[in-house]
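Worksheet: the structure to be examined is printed underneath.
Only a single protein chain was left out; the remaining protein chains are all shown in position.
Letters A, B and C mark the chains in the order given here, with residues in each chain numbered from 1 onward.
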Amino acid sequence: MPEPSYTWAEMMAISISHEMQDGDFGSVGAASHIPAAALRLAQLTHAPNLSFFCGGSGAMNPKIQRLTESSADYRNLVTSEYHFSLDDVVDFETAMRFDFAFLGGMQIDKHGNLNMAMIGDWDKPKVRGPGTIGLIFLGGFKTSYIYTEHHSPKIFVDKVDFISGAGWLDGGDARGKVFRPESDGPRRVFTPLGVFDFEPESKRMRLIKVHPWTSVAKIQAATGFELLIADDLQIVEAPDEHELDLLRTQVDREGVLRRYPSAA
Amino acid sequence: MPEPSYTWAEMMAISISHEMQDGDFGSVGAASHIPAAALRLAQLTHAPNLSFFCGGSGAMNPKIQRLTESSADYRNLVTSEYHFSLDDVVDFETAMRFDFAFLGGMQIDKHGNLNMAMIGDWDKPKVRGPGTIGLIFLGGFKTSYIYTEHHSPKIFVDKVDFISGAGWLDGGDARGKVFRPESDGPRRVFTPLGVFDFEPESKRMRLIKVHPWTSVAKIQAATGFELLIADDLQIVEAPDEHELDLLRTQVDREGVLRRYPSAA
Amino acid sequence: MSASKVTTPEEAVAGIPDGATIALGGVHSHNGPMALVNALIRRGVKDLELIPTPSAGPPVDMLIAAGCVRRLHVSYVGLEFLGMAPNYRRAAESKAIEIVEADEAWIVYGFRAGASRLPFLPLPALYEGTDLPKVNDGIRTTTDPYTGNTVTTIPALRADYGLFHAQVTDRKGNAQIFGQRRFEDVMAKASDHVVISSDEILDEYAPAPDPRLVSIPGAIVESVAHAPYGSHPLSSPGHYGYDREQLVEYRDLAAQDRTKEYLEKYVYSVDDHLGYLDKLGARRLLGLQQTFR
Partner (left out) sequence: MSASKVTTPEEAVAGIPDGATIALGGVHSHNGPMALVNALIRRGVKDLELIPTPSAGPPVDMLIAAGCVRRLHVSYVGLEFLGMAPNYRRAAESKAIEIVEADEAWIVYGFRAGASRLPFLPLPALYEGTDLPKVNDGIRTTTDPYTGNTVTTIPALRADYGLFHAQVTDRKGNAQIFGQRRFEDVMAKASDHVVISSDEILDEYAPAPDPRLVSIPGAIVESVAHAPYGSHPLSSPGHYGYDREQLVEYRDLAAQDRTKEYLEKYVYSVDDHLGYLDKLGARRLLGLQQTFR
């Protein structure tokens, strides 16, 4: 088998882009090249009415032809439609005006709860995380997308040590008892290995798409809890030439995603 | 006696200007030409570090060479230093960051309480006013200046029918029991006839300056309660040529204040 | 290509039902969404609850005269340099409409809380010295959990529809408002549906404006009513001044309780905003031009 002509980061951006819905309005955090590229790609393909805030920079709908190392980079702002303030961010987050946001964690559990605060004992943490930042707004987004560049059993744990962001909590109807009904839990999890949803009854993470270079067994081995597998599990095909071309010529001209390891 | 070569509005602007303190930061409402002119004049004379928000327009420190009929006029904004928002206005008002504001009323009482809401019985008002607008912030300004273009017993009443804005309340130490200590009551009242302060103990309105064309007796007759008179009562002299020239060439080039009746 | 939100003033307000709560932009004699207000009056919408900016003027008085208003949040309603607002005053005195006895804090902090859907907002001592809490039972108290003190509260305000006027707007709804106090963004965030009337629509292939100068983001705008001179007889900052002659005509008729004659002449007798502009004529409209940008 020849070396694939694309990287897992490019594949991941394309996979995410396919899940985006036209007309939605959302937010992507700082240092999140892959979702930022995915959203821009979706705008250029099936979702021209998608809108998003680009974390830190203040840029709404940047027409980035380059991915900046820091998405808080000022240069994103220059080609954007609107310069948002942090007031806007928390207003939209709290008022349930964002259809989605992309969020991650040092730990992600089987119900999509996220931890960015601390690993181990709260009084004497083994690892101190960078902090909870916007994760409480999982209770204010209409839905959310979880995203990680590292799929390992250390990230995907049975139960997070600390809930910075509430996913489906203990599963079932646990979440609905806490938050406003308009705010739903996470809809998808995106990793280098594939795409996941949450099974509607139990709200447990479920594999729905497998990226071309891996397998169900490898994904399960990289996950610290037992994964559910969708009945109609899809094996994702390699990116088509048109999408890859758009990504490389109109979204990521400087090849930030191409410098990630190739999809082995 | 020849017809004075200035109007009472010009005299009033100059009188107000003399009471402004260098370095203060305050606010003047919409449709308030006279205080707006006074503040600009003070900046050009003894108070270059005075700063003010110009109501409605969003303009901070407009370098107006003309007085607009509506101070909310956009044209004030163009020559200003900063475009404030209503968020700024209420933040500064509530956080006691404004040293002063200019305020008025349909009724003003002997303790400087203001009414813009209703005259007569609350359930069946005889006159419905335009509304309280920013008057509650008398409890948030470090001090305030009361200003009216009409000095009559209908305006200056013993007790307002409705307190939209709290001056010294019932006088004495009444105010200090209600508001934060950093927020003091009204410091001055400016009318076409003269300048007033509040006697320190009783907090009752007291005449301190008489404009050149009137007298203590006439002012008392135009006031619906018994005025206190300052021991060192001053008779204001006619405006000097330099100030009048500054006012007419750098503040009010189009002569809005000159079209008021001459100071008879 | 993204879908265009551009429509007419009449279409833009066609879905606003009787009884709706309206956040209404515009400060004093400036930047009111008059083409939208005229379309609402022409439709004969009823029982509106109006929450205008803290400095409200002619559009509120006209909506009252036309019988569209059930309830009004009052901070200031007047005709600014032209005096009292006659229809507001009569309706308030006769109790023909319900008055929420409010002020700048009620509206600004109320919308600010509404923009975030905060449950309410506590304030330091301000209302305490005034008579407002005696006539407005929305001004309440709760316990400050940090000091144990009792503090005054006001409710969050939200509107079903927010109506605003802009000078230039793109087809996605990114609206540039050139003047006045920046607050339309907060009111828009506190509105479920945002409708912008705009003097000009930015050409789709025009260079985008500096994003710092866009006042309301398109993502929360539902429709954009293309309305040249859409703020007339009020001013549109940087584009045209207010029509003083027509405002005086309004004030004089309103003061004599003859507002119906004004509405007949300028609103009911024309089919739509373009008919209104035709009636005014090019000479009059172009005479108002005021370029300050």
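The rule is short, and it goes like this: a contact is a pair of C-beta atoms (placed from the backbone, for glycine too) under 8 Å apart; a residue touches a chain by one contact, two chains touch by 3 or more.
None of these values were measured; they are calculated from a predicted model.
Q: Which of the displayed chains are touched by the chain that has been omitted?
A: A, B, C
Q: In the complete assembly, which of A:F25, A:F162, A:F190 or A:Y260 touches the absent chain?
A: In the complete complex, the chain left out is touched by residue A:F162.
Q: Looking at A:F137, A:F156, A:F196 or A:Y260, which makes contact with the chain not pictured?
A: A:F137
Q: Pick from A:S70, A:S202 or A:S262: which residue touches the chain that isn't shown?
A: A:S70
Q: Which of C:A56, C:L123, C:L253 or C:L288 sits in contact with the chain that's absent?
A: Touches the omitted chain: C:L123.
Q: With the missing chain put back, which residues of chain C would touch it? List them for me.
A: Output for chain C: 109, 116-124, 140-147, 149, 151, 153, 155, 212-213.
Q: In the full complex, which residues of chain A touch the absent chain?
A: Touching the missing chain: residues 30-31, 56-58, 69-70, 72-75, 77-78, 83-87, 89-90, 93-94, 116-117, 122, 125, 127-128, 130-140, 162-166, 169, 175, 178-180.
Q: Would you write out the residues of chain B that touch the absent chain, in ascending order?
A: 25, 48-49, 51, 58-60, 77-84, 88, 90-92, 94-97
The definition used in the following text is that only the chains that are shown with their structure count from here on.
Q: Measuring between Cα centroids, which chain is at the maximum distance from chain B?
A: Of all chains, A has its centre farthest from that of chain B.
Q: List the centre-to-centre spacing of chain B and chain C in whole Å, with centres computed as mean CA coordinates.
A: 28
Q: Between chain A and chain C, tell me the centre distance in angstrom, where each centre is the average of that chain's C-alpha atoms.
A: Chain centroid spacing, chain A to chain C, equals 39 Å.
Q: Compute the distance, rounded to whole Å, between the mean C-alpha positions of chain A and chain B.
A: Each chain's C-alpha centroid was found; their separation is 57 Å.
Q: In chain C, which residues are in touch with two or more of the other chains?
A: If we look for residues of chain C contacting two or more partner chains, we find none.
Q: For chain B, what residues touch not just one other chain but two or more?
A: Within chain B, no residue touches at least two other chains.
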